[in-house]
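Can you read through this structure? Questions will come right after.
A single protein chain has been removed from this complex, and every other one stays in its place.
Right after this comes subunit A.
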């Protein structure tokens, strides 16, 4: 199976890899996993007092498509409100990265991760 150029670019030069302090009240952490392939994804957002996502970081152990999906979504959510970010759909990621059908679940994982991060942030407030 051939990866699209977008996937390869995000895989080779992943954006926003890293970790934020989970104890920070402005940080929300989403942790998700795909049991079928054993992939694990951590996605964190830092939210300003105005409710805007200022920064996002991720760490993904998984295939190229899972890494690219999480890299792309961290780029997208920066500058978004929580509601905007919560409304992102995996299909938008899959389309942008031209994911083949067998890799669609990687984009679902990224969508689940951002939702989990937003939930975690809200719980902390």
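In this section, a residue touches a chain if its C-beta (ideal position, glycine included) is under 8 Å from a C-beta of that chain, and two chains touch if they have at least 3 such contacts; residues count from 1.
Please note the rule applied: contacts and distances are computed from a predicted model.
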Record-based protein name (UniProt) of the chain missing from this complex, from "Co-chaperone protein HscB homolog", "Ferredoxin", "Two component system response regulator" or "Amino acid ABC transporter permease": "Co-chaperone protein HscB homolog"
Which of A:33, A:64 or A:100 contacts the chain that the document leaves out: A:33
Touch list for subunit A against the chain that is not drawn: 31-38, 40, 42, 59, 61, 105, 108-109, 112
